[in-house]
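Input: a single structure, listed below in structure tokens.
All protein chains but one are shown at their positions in the complex.
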């Protein structure tokens, strides 16, 4: 068992794909680094914090991108974002069986904030173009830094999100909310609160994550493989169905102030027990209780 | 930021080197090490970009020992460092150069 | 004729002044300030309970709020300055003199206030020294302590965090002083009596439970591969070498790594049952896997640790627990145990000089000592033998026909550079500058060089027991000081000679493959792994969760 949470972006890819099948595009030897970091006296990385390439998953052809949270929290800068956009657009030409995004990002990289923000919107449009062309885009989210900011939106544009309970998915990070709105709004040091708000279990219960897996690279691999046959549907009726589901979420849980309230309303007995359950026990406990 | 360059002579080239080896991550207290074969006329060249300014002598001492352990020639070693301690620097370089000399990507 | 009971009469007068505020022994929280103003007299010696874990925080707030016109010039004699209120009493003129042990969180403010002349520091102690002086020349007149519960008779139940309470109350109650306790709850009968009611004068239910700091919880996720390597060297190069059965670990990730390598690496070396059987140690969560693996036979603790309560209750063969099932900790007794009954202390530090003196002092902070020097010092009064103690003694004294005697192993474990490339090895400790600027009589040295037996860094182990001259000792230290200026200043030939003689040993000399030193070797790599290892009994504080 290899912990996905602890692994690096490259380590995750090595464990996820068929051995030796990854061909990296613009690898570190190309030294396509961020020029903006240098200007601000900040160290750059040779891959600008993202690995993109082609590989195989159980023999099936996939394009992959993996963000490295250890480098600037996986934040998106000009080069980083352009690599991701280019990879997605490559799928339009090469038509793989799917695109896998191993997200780990705090959002936009402040050192190049404007470039990063625009880049994320380009990624968003590219994701939707790939899906509209019938190729599924699958997100894997289980890294140390979670997935926030623009990448939190990107993740929910895709066909499915695979999470471990350690994974986090949201828009504004708890620290950002605490800094801006005060500790009463969101105590970012209360990690139990953080995880039951944006962690994998809650996201799975809400339906934001399609699959919840153990913190194990091979579990992520199996889940990604199972989702490759997903047929993207970006039609009006699909979006109307999503609209209805989001309406129902607002209606059922709009007045909830804590995940425990939501879980209770979902009919989970002893909701306070959920955080401590192992993934298998958790899945068995909540199997017919998801929103 | 500081950019430091070191060169070593007297090493031996690796017979069939891999195209490149990358080890580590550019994160706080850590570094990435990129090792590539390069036609340097027998030199081993190390280029360091580091966020910790003023440690040139320390880098020299660490790299002297690394070269003594891994006397390689025609190798370009590129480092992006965010204030890693010499212990971590030595560890990453050992990992990278073992993999490079072994000819396999770790 | 001389009156031989002035203290008793004075005590009676104080109690009489408080009579209107008391119902039995109970005083309402709203009357707490009035109580303190009634029983305290200017210049009193006061012990306010608080250590690096449990805090009599309500009484601290109350004391800081009394009228300085009525209560002033107090002499505080307390283990730890942890809360802002501990210094507020000086700022407001309520107290003026201080004898203490540790002031980690308030170290910078304390230094400023000492420099401004607002606090006269008597001395900075180790815990045992200060406790000792409670019975000699620093006996508290009034003690303000914290407990979990009290009954109507004033019997106190401390729960697992008994800590300093017994020693403080004993010193006060039996010298006609006054003991005031804040308790979390008032009950009909306490689950067990930790402090007999006859020793307690007043009981106040505090508006909120007393604070406890989870100081000894170390998240395994933060242990680095370098720390794993150092832990491997500690186990193979010291624990196995000397057969360390009885020991104490300092706080920190270095020692947590050792604890987490016992069920994996130490087990693979066949060391179960041969090392680490008996501990004077707080209930470190990182020790859970080793306990579960059967390494650990007994643990006596200075204090408890938040979240470990249920686990401790379920392992009474290992921990010291009461009839109620909960741990009974005792700082004074565990300190004594660590000093006299352990063969090894291992801990980290911030700076080590060329003579092996180590210090955690930095300029602008008066941090004090706590208990480490009690653990990290040879017990000169020890007379019982053990193989580890005898072996260390032999190494130190040679076979030259001198009087045979053992020695405690005192190991300093440091990475050669700390964060931000601060070298751990220095020519001159910052403690000298601190002593100068704060007008101290001695530089605040945590562990004296002549007590240190081994220095362990990522570069290797220096066995100072085997050094025969000051020069050898200095080169042995330089020889493991890595790329710090001290390390680079080594005499390479002499260091190689020391290595040939086994005084310096590198990982490879110990047969340790550095490539094995990865986090995969840790028995737990996250707090959740610790919870799993405990069978769900460990309930970590929420700040340590990621679920």
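Note that the chains take the letters A, B and C in the order they are written out, and that residue 1 is the start of every chain.
Assume a residue touches a chain if its C-beta (ideal position, glycine included) is under 8 Å from a C-beta of that chain, and two chains touch if they have at least 3 such contacts.
Heads up, the rule we're going with is that contacts and distances are computed from a predicted model.
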Item to check | Absent chain [UniProt protein name; select from "Long-chain-fatty-acid--CoA ligase FadD15", "Urea transport system permease protein", "Biotin-independent malonate decarboxylase subunit gamma" or "ABC transporter ATP-binding protein"] | outcome: "Biotin-independent malonate decarboxylase subunit gamma"
Checklist outcome for this item: Check: shown chains touched by the absent chain are A
Item to check | Candidate in contact with the missing chain, chosen from A:9, A:44, A:62 or A:108 | outcome: A:108
Item to check | Touch residues of chain A, complete complex, unshown partner | outcome: 23, 25-26, 32, 35-36, 39-42, 52-54, 78-79, 81-83, 85-87, 89-90, 93, 108, 110-122, 124-126, 128, 132, 149-150, 152-157, 169-172, 174, 176-177, 180-181, 185-186, 197-198, 202-203, 206, 208, 234-236, 239-240, 242-243, 246-247, 249-250, 253-254, 256-259, 262
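The rule is short, and it goes like this: only the chains that are shown with their structure count from here on.
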Item to check | Chain pair showing more contacts of the two, A-B and A-C | outcome: A-B
Checklist outcome for this item: Between the Cα centroids of chain B and chain C the separation in whole angstrom comes to 42
Checklist outcome for this item: chain A to chain B, mean C-alpha position gap in Å, rounds to 33
Next on the checklist: So the centre of each chain is just the mean of its C-alpha atoms; given that, what is the distance between chain A and chain C in Å?
Outcome noted: 43
Next on the checklist: Give the list of chain A residues in touch with chain C in this complex.
Outcome noted: 3, 5-6, 165-166, 189-193, 195, 199, 201, 275-276, 278
Item to check | Complex contact set, residues of chain B against chain C | outcome: 29, 52, 55, 57-58, 61-62, 83, 85-88, 91, 94-95, 98
Item to check | Sites on chain A touched by chain B in the complex | outcome: 8, 10, 27-29, 31, 38, 41-46, 49, 68, 70-71
